[in-house]
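Down below is the structure, laid out as structure tokens.
Removed from the display is one protein chain of the complex; every other protein chain stays in position.
Order of writing sets the labels: A, B and C. Residues in every chain begin at 1.
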Amino acid sequence: MRFRPSLLLDVGARSMVPTLVLVSLYVLVVGHDEPGGGFIGGLLAGVALLVVFLAGGAAQVSRVLPIDPLTMVGAGMSVAVATSVAGMVLGAGLLDAGKLELDLAWIGKISVGSTLVFDAGVYLVVVGLVAMVLTRLGAREETAP
Amino acid sequence: MTSWPFLVVAAHFVGAAVLLAMPRRSRRAAVVVALAPMAAAVVMAALAAGAVIDGDPVTADISWLPALGVSLDVRFDALALIFTFAIAAIGMAIITYAAGYFAPEADLRRFLALLVGFAGAMMGIAITDNLFGLFVFWELTTVTSYLLVGFQDEKGSARAAALHAILTTSLGGLAMLGGFVLLFQAAGTATLSEIVASPPSGTTTTVALVLIFLGAFTKSAQAPFHFWLPGAMAAPTPASAYLHSATMVKAGVLLLLRLAPGFAATGVWTPVVLTVGLATMMIGAWRALRQTDLKLILAYGTVSQLGFMTALVGLGSPVMLHAALAVLVAHALFKSTLFLVVGAIDHQAGTRDIRVLSGLGRRLPWLALIAVLAAASMAGVAPLLGFATKEAAVAALLDEHAWIALAVISVASALTATYALRFVFGAFGTKPPSGEVDHVGPEVAAPGPTLWGPPALLGAAGLVFGIVPGAVDAVVSAAAPGGKLVLWPGWNLALGVSIAIIAAGVAIYAAPAALAHLQHRVAARLAALHVPSAEGSYRWLIDMLNRVADRVTGITQNGSLPVYIGVILITTLTVPAAAWIGAGGALPQLPPLGSAAEIALGVFVAVVAIAVLRAKRRLAAVILLGGVGYSIAGVFVLFGAPDLALTLLLVETVTVAVFAFVLGRLPRRFEEQPWRLGRAMRAGVALVVGGFVTAAALVTNGIRTAPPVADVYVELAPDAGGRNVVNVILTDFRALDTLGEITVIAAAAVGIGALVMRTRTQRRTDDVPDTAREAA
Amino acid sequence: MSITLAVTAGILFAAGTYLVLQRLLTRIVVGLGLMAHGANLILLGAGGEPGAPPIVGTADPATFGDPLPQALVLTAIVITFGVTAFLLALAYRSWALTAEDTVEDDIEDRRIAELRRREHP
Partner (left out) sequence: MNVLASLPVAIPFAAVGLTLLAWRRLALQRAISIAATAGSLGVAVALLIAVDTDGVAAVAVGGWEAPIGIALVADRLSALMLVAAGAALLGVLVFAVAQRDTDEALRAFHPVYQTLAAGVALAFLTGDLFTLFVAFEIMLTASYVLITHRARAGDVRATMTYVVVGLIASALFLVGVGFVYAATGTVNMADLSLRLADVDPAVRTALGWLFFMVFGIKAAIFPLFFWLPDSYPTAPTPVTAIFAGLLTKVGVYAIIRTQTLLFPVEGASTFMLLIAGLTMVVGVLGAIAQGDIKRILSFHIVSQIGYMIMGLGFFTVAGIAAAVLFVVHQIVVKTVMFLVGGLVETASGTGRLRDVDGLLHRFPVIAVLFLPAALSLAGLPPFSGFVGKLALVEAGFDAGRWVVVGVSLFASLLTLFSMTKIWAGAFWGAPSANLVRRPPSTMLAATGALVVLSVAIGIAGQPLLELATRAASDLLDPAAYVAATLGGGA
């Protein structure tokens, strides 16, 4: 089968994708207190990419992504490892959690723990994988006979 | 100089390494490097000789693996002295000889490296006072001799002979290792001298001895393992002269000599060792008479002589051990001489076949003289060393009324005299012209001094020591006190027996037709009895081994994934199940059936799962799989796991999408394939697996004896900064799991990239067929 | 763990096994997916009876479901996701190379098995 970007999908995607991405980020941030977290957030963002893919194909996915999928995976890994090792460097030990209180006016008080940074790393890795799948496996789809 | 013997041994290995590292062209330097450690050994032996003969051995503790009883402790006693001297002196002769023997294009340096390494190992056997240390050197001789026998490796026969030799001796070696461990555990020490001083007894010791015998017999080419030795004649002649006459094959006898003082009285000793020795002596001598290759005559002669020594050791009394050791020394001298003579003939004439050689005696009288001297020593003719030693043996046998042994030894010795004659006349005699073969002889060029010098020296030693046996006797008696070697024993019964033996030998040689007839009849009789020959048995065993290997592998390794999985699943699950039943596992109280919602979801999952089985279209199967996933997400909701439910829903969504990409390339319907496993078989395995999972889940359910750790998480979660306990576990309590998990994801992403990214660019390299495809 | 859960997991494993015991790669992947679901159910059920979502402040902690198995299952799900994606890429690649969706027998093994058959018919 071949994907033909249809107007309906295109319009749908345009409106859905930003929402999905925002939701995914929200889910990432509140994950510590509500159902959610890096995995679910990352997967939601992945679904957003899926929508982009359905609308515009692999090329569109590549265009939407700020960085290459593999770099994203690497960045996610590095962030996660960095937060893990940070504790060790600061003398507390591998994966010791630290915390930073932030007062963001319009969201309210939020504590950016090292766990959140860690979860952000998770988020990036998951998004990277989905992006990888879409751009690689999906790319062939378009050129398929 | 306590650890000098060890250092001298080590010097050999250093020498071997240096030789290997040397450039191939520098032959002269190679010879010097090879001679150096042996010269050192001779000097060392000479310096130590005085004290050693006075019964004051040089000892040194060289620890290696005390926890396992393994050391390389040195005990340089008279026996070690004899061996060291023989190894080094004969070795130097051989090295000199080899320099002239090998063609310029041959890799002399590698040969010498192996030879010197071998000499070091052999010396190690002689000087080591620890069972396992001895084993270490023992196996080193096995390996180096393997490489030496197969030295001319472009010949298939050399490779096969090397294999035969290493397999046979390793078989014995491993049995011996087992025996050593048993003896070590029975005696509480692995130090040979201590074991022999206070030998253990009992069943363990007996078993140990039998296993050790196996090692000694295989190494010293005793029946029925003797056959590797004639085969090993594929080695270059200098190697044969060294390994298969003077040194390696004596290792077994050496070991028996070492053990005899402690264990000769053990019930198992004499019957086994004597019988094997006598049988070997007869078989060797008998078969030597049938050979036409000079080297093979000598090889079977060696087998026979080794049997002779073994038989004497088997009798075990001091005087017998003395005689055995004396025979060993004499044999080392005359047999290495003869081998070197054969090498010279082969080198000059290009053949060793006695049917082809003719008139060589007139052409090379000096070489013939050397051969005659050595052959006479072999036959036991006075005044050569071989006479004195055989005389000592016969006298001892008479003294102890060992009539059967005496009879067999006499007959075999007569045959020895016969094949000695056969050797001399075969090599140097002039034969009547025959139409079948073109004789080689009169036109042969004289060998250079490196080819006749060493055998001349060794042969002369046999004569000198025969005339002055006291020199040999002093050392032999120091090692095995109890007998005496003399040049002229006076007219006594023993001398009569000796004369009779030689007379009989000559008589047999004079009647070749009768001998041939007899040989033929014996062969026919053996064939009729279906007595398997040693050689045939070996071939059969190797063939059998290969067939069994192919067969077993063909069955187990059938290459079919479904079969592998079936076996894995069944084994992995039935073993624990059987263990549970075997341990008297009781069925637990059944848990509740579950809520209505649970049951409904469960039934739905089951129905969808079965629908997956029946799906004919790929996409349908995948969508149904997604359906299973969604319903399980429902189960998660029931279980109060919203995070799981959300994750699974998203995962299933993305997975189905990915599947769809892949399936877009594949046919819509499943092709029906011929199953390697039938439907019933698959269903059976499936039921076992499913049944196990359900049963095990029920058995392990509700048997907890302590509250789960999980409760603590709920209390601690707020401290960790989160209310969603599951997420706190994932990012804090058990963040390491999560780190690992994203690593899996990262690796998968990289893998996908590698697999698919390359589709466009890799095409060309794919055109290069890989080996597997080629084979198909 | 209820009987229903145990039986459901068993059925998933049985169905998965049935699919895995053949050579069409797509079916094998589906079969492995079913087995993974079964394993997740077992792990979840190991936590005991169903309970409320373990989110502090939303219910009485005593009624919470065991959070540890949930965390473990989540980890397992994600791992399975990654590996499945890889496996699909493998299937994709295999199809691109050989135009076959099967797991072929090992060639060298077949040769030795052949040898045996020829020698011992």
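The rule is short, and it goes like this: a contact is a pair of C-beta atoms (placed from the backbone, for glycine too) under 8 Å apart; a residue touches a chain by one contact, two chains touch by 3 or more.
In this text the structure is predicted, and so the values were computed from the model without any measurement.
K.L.:
I'd like to know which visible chains would be in contact with the absent chain if the whole complex were considered.
P.N.:
The omitted chain makes contact with A, B, C across the full complex.
K.L.:
With the missing chain put back, one of C:11, C:39 or C:55 would touch it. Which one?
P.N.:
If we include the chain that is not displayed, C:39 is the one touching it.
K.L.:
Which of these touches the unseen chain: B:37, B:57, B:91 or B:150?
P.N.:
Selected residue, touching the omitted chain: B:150.
K.L.:
Could you tell me which of B:26, B:185, B:201 or B:537 touches the chain that is not displayed?
P.N.:
Considering all chains, including the one not shown, the answer is B:185.
K.L.:
In the full complex, which of A:13, A:70 or A:116 touches the chain missing from this view?
P.N.:
The missing chain is touched by A:70.
K.L.:
Among A:64, A:81 or A:117, single out the residue that touches the unshown chain.
P.N.:
Here the residue in touch with the unshown chain is A:81.
K.L.:
From the list B:268, B:495 or B:577, pick the residue that touches the absent chain.
P.N.:
Final answer for the missing-chain contact: B:577.
K.L.:
If the hidden chain were put back, which residues of subunit B would touch it?
P.N.:
Contact residues on subunit B toward the absent chain are 20, 63-70, 132, 135-136, 139-140, 142-143, 146, 150, 153-154, 159, 162-163, 166-167, 170-171, 174-175, 177-178, 181-182, 184-185, 545-546, 548-550, 552-554, 556-559, 561, 563-565, 567-569, 571-573, 575-577, 579-580, 582-586, 693, 696-697, 699-710, 712-713, 716, 732-737, 739-741, 743-744, 746-748, 750-751, 753-755, 758-759, 762, 765-766, 770-773.
K.L.:
Since one chain isn't shown, list which residues of subunit A touch it in the complete complex.
P.N.:
Per the touch rule, subunit A residues meeting the hidden chain are 70-71, 73-75, 77-82, 84-85, 87-88, 92-97.
K.L.:
For the chain that got dropped from the picture, name the residues of subunit C it touches.
P.N.:
1, 9, 13, 16, 20, 25, 28, 32, 35-36, 38-40, 42-43, 45-47, 68-69, 72, 75-76, 79, 82-83, 86-87, 90, 93-94, 97-98, 103-104, 106, 108-109, 112
By definition in this document, only the chains that are shown with their structure count from here on.
K.L.:
As a test of whether you follow the contact definition, which chain pair has the most C-beta contact pairs?
P.N.:
B-C
K.L.:
Centroid of subunit B to centroid of subunit C, CA atoms only: how many Å?
P.N.:
So the centre of subunit B lies 46 Å away from the centre of subunit C.
K.L.:
How big is the gap, in whole Å, between where the Cα atoms of subunit A centre and where those of subunit C centre?
P.N.:
Roughly 26 Å, centre to centre.
K.L.:
Measuring from the mean C-alpha position of subunit A to the mean C-alpha position of subunit B, what distance in angstrom results?
P.N.:
61
K.L.:
Would you give the residues of subunit B that are in contact with at least 2 other chains, written as numbers and ranges?
P.N.:
Counting only residues that touch two or more other chains, subunit B contributes 642-643, 647, 651, 654, 658, 661-662, 665, 723-724, 730, 738, 745, 748-749, 752, 756, 759.
K.L.:
List, in ascending order, every residue of subunit C touching at least 2 other chains.
P.N.:
Residue numbers touching two or more other chains: 53, 55, 74, 78, 82, 85, 88-89, 92, 96.
K.L.:
Okay, in this complex, where on subunit C does subunit B touch?
P.N.:
1-15, 17-24, 26-27, 30, 33-34, 37-38, 40-42, 44-48, 50-58, 61, 64-75, 77-86, 88-93, 95-97, 101-103, 105-117, 119-120
K.L.:
Which residues of subunit C touch subunit A in their complex?
P.N.:
53, 55, 74, 78, 82, 85, 88-89, 92, 96
K.L.:
For subunit A, which residues count as touching subunit B in their complex?
P.N.:
Residues 1, 31-40, 43-44, 46-47, 50, 69-70, 73-74, 76-77, 80-81, 84, 94-95, 97, 99, 111, 113, 115-116, 118-119, 121-122, 125-126, 128-130, 132-133, 136-141, 144.
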